[in-house]
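A single protein chain has been removed from this complex, and every other one stays in its place.
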Amino acid sequence: MQQRIGVFVCHCGTNIAATVDVSAVAAALGREPGVVFARDYQYMCSQAGQDMIKDAIKEYKLTGIVVCSCSPRMHEATFRKTAAAAGINPYMVEIANIREQCSWIHKDKDEGTEKAIILGRAAIAKVCLNVPLTAGEIPVTKRALVIGGGIAGIQTALDIADAGFEVDIVEKKPTIGGKMAQLDKTFPTLDCAACILTPKMVDAGQNEKIHIYSYSEVVSVGGFVGNFTVQIKKKARYVDETKCTGCGLCTEKCPVKNVPNEFNLGMDTRHAVYIPFAQAVPKVATIDPNYCLMLKNGKCGLCSKLCGAGAINYKQEDEIIENKYGAIVAATGYNPISMDKFDEFAYSQSKDVITSLEFERLMNAAGPTGGVLLRPSDNEHPKTIVFVQCVGSRCSADAGKGKEYCSKICCMYTAKHAMLTREKYPDTDVYVFYIDVRTPGKNFDEFYRRAAEQYGVHYIKGMVGKVSPEGKKLKVRGSDLIADKQLHIDADLVVLAAAIEPDKTARPLATMLTASMDTNDFFTEAHPKLRPVESPTAGVFLSGCCQGPKDIPETVAQAGAAASKVIGLLCHDKLTANPCVAHSDEWMCNGCSSCENVCPYHAITYVEKEFRMPDRTTKIRRVASVNPAVCQGCGACTVACPSGAMDLFGFSGKQISAEVDAICR
Amino acid sequence: MQKISRFDIINRLKDLLADGNVDRVLGWKKGEFRYDVTPHVFTSAQELEADFVWGDFCGANFSKYLIKETAKSDKKVAVLLKPCDTYSFNQLLTEHRFDREKVYAVGVACDGMADIFKIKKITGDGISDIKENGEDLDVYTIYDEKPVKIKKTDVLSERCLSCKSKKHAAYDELLGGDGDVLDSNRFDEVAKIEAMTEEERYAFWQGELSRCIRCNACRDVCPACTCEKCVFDNPNSGMENKSPANEFEEKLFHIIRAFHVAGRCTDCGECSRVCPQRIPLHLLNRKFIKDINAFYGEYQAGEVVGSRAPLVDFDKEDVEPKNAVGKEDK
Amino acid sequence: MQVNEYKPLIVAFCCNWCSYAGADLAGNNRLNYPADVKIIRVPCSCRVNPAFVLRAYQRGADGVLICGCHPGDCHYTTGNYYTRRRMALLFSMLSYLGIEKERTRVEWISAAEGAKFAATMNEFVKTVTDLGKNRRLEDLRCKK
Partner (left out) sequence: MYKIKISDLPALFDKLSEKYDVFLPVDFDNGAKYKKYEKGDVLSEKLNTVKSPKDFFFPQTEDMMRFKTEGKKIDVIDIREPKDDFIVFGVTECDVKSFEVLDNVFLSEPADTYYAEKRAHGVLISRACSKPSETCFCKTYGIDPSEPSGDISTWKADGTLYLRPNTDKGEAVISVISGILTEADDDEVNKEKEKINKILDRLPLKNLTTEGFGAGKTAELFDRPEWAGLSQSCLGCGTCTFVCPTCQCYDIRDFKTNDGVIRYRCWDSCMYSEFTKMSAGQPRLTQKERFRQRFMHKLVYYPENNGGLYSCVGCGRCLQSCPISMNIVKVMKALGGKNE
């Protein structure tokens, strides 16, 4: 059937109209073969603009439309709905991007107009070959997976469970809790982190809808939105979780006592069998195979003898569990960056140069010093403390170390640390070196001013150039940019506000999830403003610091938002599939398996099928068959196929060739 | 002179037919002259005795015929395969193009095939007979009673001059023993072209490809070109064409064809053998093989059944196109 | 000084998820690059068939770019790895046939790299302008 195409050229106010002669574009495109209607309008995406499109579709019996406007990434969905509302197939719509890729980048109006016409022609050439596509339906597995059991993951899981859906948390450590469990107080209210976190951990642990896979990792992700298949490796902890009561007897009696305690960042030790901290969830012991004598050389077995529940099992092995999920939330969190490259601060030379997270543990009642602030080197009270902000944050790209971004939380926690120190130990001199103090948050600036004004914390605008240990002191040299002078401070303790970076497990996870990441390994959101908790991969959502640095209230807010997106997805029984998928022409297919080899989703299988051949014989042929629910429409198979049997709806070989032809005309 | 005699091959084939292992044999049938040998399906001992030939003009690679032949009946077909043919045989198996169970593969040793075009360049037209005489060929013409004596090595096919393997990659049984994979010089010609300037390369290929008459012989004989319908025959492909209408069409056809068989081409050399215009088409395919070896590690298509072709595979550390292309340029 | 009036025609195939978004970002940031560049949106760089590249040249393009996500960041996990192999071999073949290798290029441009997109286009347009009109892979019938 001859196509009847309508062309709609948007002014976008002056965004397009200023550099593109929109009426000339409409006039030129109106002369193209197949076009029966063309006009321009101020805002196509407005209600009036959409109504105009709908009216034209009906009046001129249009079979397809081309909208010359902003990027299809912006309004393709809008105009598809418009078309559908007017009774034509939503996939009979093509967008010519004459804003982002034309009017905004070209200054000369003639040039812009000419290019807009060419882009419009390409869209017309394509739409003439469009075919109506019907989106299929795919069932939804009503269960979510949250990867990471920090406050982000816990909150997301709780909110999803609250809505009545099953949700699993995978946490690589023996307990959930994450970084927040290691914090002492939280800004700006100074309530105790454990006091507000641990009830949530308990809630999660006890919730019937939530299953926690602690000491576990995701090893593979297959499938797609609504139908993910995930393999989880439950690492052997050599303790039967179902039997262990968490009494802690083994963790006290274990003869191996010299294991650096990671929960306290190595500032004290633990036993080879351990529970990370008192409020751990699940409260189950874990045997560290790197230190356990029984596991290393088969001698000891003390814990097994002691355990009344008979929970110890030295023969336990890693276990792979495969589950199906409808949605996945990444909540993999952050870590402070390594201080290896920051020798100027003498972190590796002096025990008394510590990171802020280590400082949290030193201040914490459950920490290595029982909450008394003591220098790690000699257990004496530090009298002069220097806090250095922006260590590794806001570095220039060519510095060769550190991060370009602001880690966002350091200003506030440093103010908190300074304030708490001054409150507990008023005889201590506290200096904070800063580049800028950034406090945009509710009650944040008030908090910072209280530290500086009421608590007498010395805020110095400038950077520390060098810290050198001399005797018991740390010589701190820095500049005071406001007083314009060099400062020399003899400090007892130096605290580095290390930049935070995404957890190292995030990158391989992103690959498994086919979710994209930015150059800093933060997950990319589907839209930076409008879809901040969704990844560009359907069914994968983002929660907490894996998406970017944030503080606890922001994390919790985002966790809730991610949960609501998951709930919004899981409450559907069926999803609409992307109809722009590959399909194979079985008559052309020669069964070579090239397409099967390149398909990242295993969407292509081969079937033996009986064919009635043109010469009236029957033949069994091996042909490719695409599962449209699994295919994501990348098109790798279309090029791998030598016979051209594979093609892609929405981006067919003919359509792309027609675009090429139109552009090169 | 071929190592194994026609007599020995026929005897073995007759046994196979007699045993009922196979009910037909894909072999070479004699023609009007010594050199015009035709692939043929023999069904009886008498037919073999009468028409089967084995000699210096049995160049045809039968692998591709197996697709059609195995589909005809449930009985096994015996096929004669020279070492280079066995690579095509394996590659077709990798691509699930025929049922291995329906084939009885008889590997025959090969000492290289002669090129009638090269012979005629020496003797001229009018050849009445060619007799194998040790390492020489005695070529008789209607214009002279005495034969022209030609060293077989002087008239060896191009592909045989750079034979990659005398070893059979697949067989059910061997006649005449097996050889070794050879350290061939097959990329020298490619390297020679690479070493030219861009203008010289352009002129060289312009000269070669402009002769193309688009008879499709290269494609139709190619054991890697087994598409149900070639994109060049398919009006929906956007590149269907029947004629080498101009320079662009000539290049398009040969680039795309080489690309489609890249990583799958075993370098059997049939394309160049059958080209009526004697375009060195194998130098296109070999360029891809050379590049694949250089960029992604040595890979010989058809060496092993089930190996993954380089173009449907990748390595995360693969070379970037801009670092890979034209390194040999001056 | 002689003014070069020659304007090349450049076709850029951009993957929907990274490079096309990068081009949008370049637009958002009003980063100029020549109007000679015309973008065709494809779901993934691996959708780009060598035949499309040749077709662009046939129809009169002077340069062809294939832009995708950075290796490892493909929205479809592995698509651009195949692109990388296919195009390395295709470009090498074109060069072997004496067609200027500078005309065809693969670039990895992420959604966040609007500036890189604009800079790449500026640089590529200059390269192709210096090379001049594509004569070796054009089909004169198209201009008839």
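By letter and in written order, the chains are A, B and C; residue numbering begins at 1 in each of them.
The rule is simple: contacts are C-beta pairs under 8 Å (C-beta built on N, C-alpha and C of every residue); 3 or more make two chains touch, one makes a residue touch a chain.
Please read these numbers as outputs of a predicted model, since none were measured by experiment.
Shown chains touched by the missing chain in the whole complex: A, B, C.
Per the touch definition above, the residue from A:P426, A:P440, A:G471 or A:P614 contacting the chain not shown is A:P614.
Within the full complex, the residue among B:N21, B:S184 or B:S243 touching the omitted chain is B:S243.
Interface note: of B:D36, B:E200 or B:D315, the residue touching the hidden chain in the full complex is B:D36. Listed here are the chain B residues that touch the chain not shown: 31-33, 35-41, 60, 65, 117, 124-128, 141-143, 211, 213-217, 219-221, 229, 233, 241-246, 270, 273-274, 276-279. What chain C contributes to its contact with the hidden chain is residues 59-60, 141-144. Residues of chain A in contact with the chain left out of this view: 31-33, 614-615, 661, 664-665.
Everything that follows uses one rule, which is that only the chains that are shown with their structure count from here on.
Shown here, the protein chains touch in all possible pairs.
Here the spacing of chain B and chain C, counted between their Cα centres, is 37 Å.
Per-chain Cα centroids separate chain A from chain B by 53 Å.
In chain B, 231, 237-238, 311-313 are the positions where the chain touches two or more neighbouring chains simultaneously. Residue positions of chain C touching 2 or more other chains, listed in rising order: 50-51, 55, 72, 78, 82, 86. Per the touch definition, chain A reaches chain C in the complex via residues 71-73, 97, 99-102, 104-108, 111-112, 114-115, 118-119, 122, 511, 514, 516-519, 524, 536-537, 580, 598, 600-601, 632-636, 638-640, 648, 650-651, 653, 656-657, 659-661, 663-665. Residues 71, 95-97, 226-231, 234, 236-238, 260-261, 264, 308-309, 311-313 of chain B are the ones touching chain A in the complex.
Listing the residues of chain B that touch chain C in their complex gives 190, 193-194, 198-206, 231, 237-239, 245-246, 248-249, 251-252, 255-256, 258-259, 262, 284, 287-288, 291-292, 295-296, 310-316, 318-322, 324-326, 329.
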